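Reviewing the structure listed below.
The other protein chains are all here in position, but one chain of the complex has been omitted.
Showing chain A:
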Amino acid sequence: MKTSLPRLVRNHRPTTFLRILTHSPRWSSSLSQRPGAAGVTFPGAVNSKFTSALTFEHPSTYPAIPTYRCTSPDGHLIDSTILPCPDALALAMYENMISVSIMDLIMFDAQRQGRLSFYMTSQGEEGTCVGSASALEKGDVVFSQYREAGVFVQRGYKLSDFMAQLFANRRDGGKGRNMPVHYGSKELNIHTISSPLATQIPQAAGAAYALKMQRLQNPDLPPRVVACYFGEGAASEGDFHAALNIAATRSCPVIFICRNNGYAISTPTLEQYRGDGIASRGTGYGIDTIRVDGNDIFAVREATLKARELALKDGGRPVLIEAMSYRISHHSTSDDSFAYRARVEVEDWKRRDNPITRLRKYLENKALWDDEREAEARTRIRRDVLKAFGDAEKELKPPLRAMFEDVYEEMTPEIRAQMGELREILDTYPAEYDVGEFEGGKDSLEK
C-alpha cells in the first residue's frame, strides 16, 4: 500500500492526546507512591498498606458470615429492636405462604396426572419470597428466576393469573409461549421469567440504573429499587459476576436476593463453591451484604426493608442478601430428588424448621391464629385453587396467530408469508391438525 502510506500516517495524527491527559480522572489520580509511605498507592488498590510478613489470606481463618435471625423456632421475636410487623400484614403473609404451598401440592399432582406439562414448587422457600416481597414498594421492579411464586402472590398475582400461565390459555399474559411457572406481570412490575439461569442478574443492574437515571432527570418520581432473585447455583454463572461488578461500579439501586437452598438440581453446595456461600463474595465486589435465615420471614423482611433503604442512599448502591433455606421439594416435576439425597434429610427440614410453621407459632403466640382458623383457611384456599384450576383448564388456548406475533414490533414480510404457508398446510391437511382448542381456529392465521 505504498501510495496511501502518507495518508494513513496523516490520518492517525493525534488529535486528543493532550485532552485525555487533562480530562481523564485516572491519569491524574495515579500518582506513584512517595518515598517512605506506609501504604501502597497502586491505582488498583489505593488503601492497601505495606507488609513485610509473607502471609496469604486463608479463607479458613475467616469466620463464616453470621446468619441474621429475629424469630426463634418457637415463634418468639429475639430481636426486640425491630418494629413489630402489623398483625394484618403478618396474617396476610401467612395466608400467602400457605397459598403457595397448597397450590404447589395441587399443581405437582396435576402434573403427575399429565394435566400440566411441567411444574416447580417452592416448598421451604415461601418465607424468603413472601418476606422480601412484603418489604418492597409496588413500583419496585422485580426480576426472578423461577422459584419465587411467593413474590408473585405477595405482590397481588391472582390464582387465576397463575392458572392461566400454567395452562397457557388465552388469558395467559405470555400468550401461551412460555413453559409453566414462567410468570410475569407488567402491572405488578415483575419481569417475565426466562429459563436461562442468571441472565436476569445483569439485567436487574441495568434496570436499576434506568430507575436511577429517570429519577435524576425527574426528581418528582418516587424512589424505586430493583429486586433480583436467583439461586446459589445460578450464582456460579458468569452473569452473576458481571452483574455484581457492574452494579457496584455504576452504583445501581438493586437488591440481589440469593436463595441458597443447598441444591442446584442434584448438585450440593459443596460442589457449587468452596467459599463462604454467596454472601462472602458480596464484599469482594464492594457491595453491602447480609446473610439471613430464610426460614424466618421477619428476618427476611427486616433485612430487605433495610436493604431497600441502603440501596437508595447517596444516589444508589447495590445490596446483596443471601437467604439460607432448604429446598424441601424436588427440583421440578422432571426430577426425583431422592436419587441424590436421603428422604430422612428432607423430612427433617420439613418438620424441624420451615418458614410456615415458624410464622404460625408466632401468630398463635399472639392469639391471632388457631387450629380452627388454620382448617378454615386451608379449606378455603384449596377450594379457590381448584376453582381457578378448573376454570383455566376449560379455557380456550390463545389464537394460533400468537405464534407469529411479537417476534418483532411489527410482523415482517417473511413471517407474514410463513404464517400464510402454515394456513395453507392446515387447509390442505385438515385431518392432520387439531386446531379446535385455539381461539378462532385456523382463521386467526389470516394475513
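Keep this in mind: a contact is a pair of C-beta atoms (placed from the backbone, for glycine too) under 8 Å apart; a residue touches a chain by one contact, two chains touch by 3 or more; residues count from 1.
Quick note on the criterion: contacts and distances are computed from a predicted model.
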* The hidden chain: which UniProt name fits, "DNA replication complex GINS protein PSF1", "Rab escort protein 1", "3-methyl-2-oxobutanoate dehydrogenase (2-methylpropanoyl-transferring)" or "S1 motif domain-containing protein"? -> "3-methyl-2-oxobutanoate dehydrogenase (2-methylpropanoyl-transferring)"
* **Absent-chain contact - pick from A:135, A:163 or A:208** => A:208
* To do: Taking the full complex into account, find the residue in A:126, A:148, A:172 or A:232 that is in contact with the omitted chain.
  => A:172
* Using the touch definition up top, pick the residue from A:160, A:199 or A:236 that touches the left-out chain. => A:199
* Of A:109, A:414 or A:446, the residue in touch with the unshown chain -> A:414
* **Touching residues (missing chain, whole complex) on chain A** => 1-5, 8-9, 11-17, 20, 23-24, 141, 143, 172-175, 177-178, 182, 184-186, 191-192, 194, 196, 199, 201-211, 213-214, 216-217, 226, 238-239, 241-243, 245-246, 249-250, 402, 406-410, 412-415
